[in-house]
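Missing here is one protein chain; the remaining ones are kept as they sit in the complex.
For chain A:
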Amino acid sequence: MPELLQFLLSGITVGAVYALVALGFTIIYNASDVVNFAQGEFVMLGGMITFFAHAAGLPLPLAALIAIIVTAGIGVALNKLAIEPARGAPVVSLIIITIGASIFIRGATQLVFDKQIHRFPAFSGDQPILIGGATILPQSLWVIAGALAVFVCLWLFFTRTLIGRAVLATANNRVAAQLVGINTNYVMTLSFAMSAAIGALAGVLVTPITLTSYDVGLALALKGFAAAMLGGMGNPKGALVGGLLLGILEAMTAGYISSQYKDAAAFVVILAVLFAMPQGLFGRKSTDRV
């Protein structure tokens, strides 16, 4: 039993990381139907900038805040410099632009910072907490709490606030959104800023556990994307559940079968789910009028 509990706890920790990345995908996807493959780079930037700001002598909370703000700024720049000039291009082209942007950000990070692996101290020490024979790191609780907090905020944002509704309206029909008085350029800029900030927050929270370097973004983006697809793209609830499920699946496979198969098992389950429910667990059925 303690064994199962241990796998579950580590699965939830990893899952919370995936959920945070997946939650970052939802905003930009909701505003524009674009899957932003640079989302993983935002996570990487959050960790890297925090490390270098901290190493330069700033206290950790301030370093983290700076990392989140700078990354949000980079998100806005990505929208202004790469996405907005290509407006009117098909969604697939925009997605390819985000892949290009992610390669660019990775390269620039290598030049500006370095190629080393970095870590900064955990927020509440490294003393594991004992729960029913299993252990969990205090930093894992930070990650889980972070994922839950971001989820609640996003859910309220999209269901309760006018600007959240405006984001959804923009995705649904940009011209119609303008007709009812929505500034769609502002909505896009805001979405990139928020997505980037959420990504950076994820980077800040997970770096003490997973460490960071210039090239961790791609793997995180792929896992986060898989989690978002599993849960249903664009739905915060789907991102959270999808992320946690994916993490638990991986941990169970690694624990009971072999850690070599953990990625394969996770993707097999995702494929099976998508065969039965192509829109994901919580996704809306899409309707297109032709």
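Everything below uses one rule, namely that a residue touches a chain if its C-beta (ideal position, glycine included) is under 8 Å from a C-beta of that chain, and two chains touch if they have at least 3 such contacts; residues count from 1.
Assume contacts and distances are computed from a predicted model.
Visitor: According to UniProt, what is the chain that's been left out of this complex called? Choose from "YCII-related domain-containing protein", "STAS domain-containing protein", "ABC transporter ATP-binding protein" or "Pyruvate dehydrogenase E1 component alpha subunit".
Guide: Its record in UniProt gives the absent chain the protein name "ABC transporter ATP-binding protein".
Visitor: Just name the one of A:Ile105, A:Ala122 or A:Ile182 that touches the chain not displayed here.
Guide: A:Ile182
Visitor: Touching the hidden chain in the full complex, which residues of chain A are there? Just list them.
Guide: 156-157, 160-163, 165-166, 169, 172-173, 175-184, 284, 286-289
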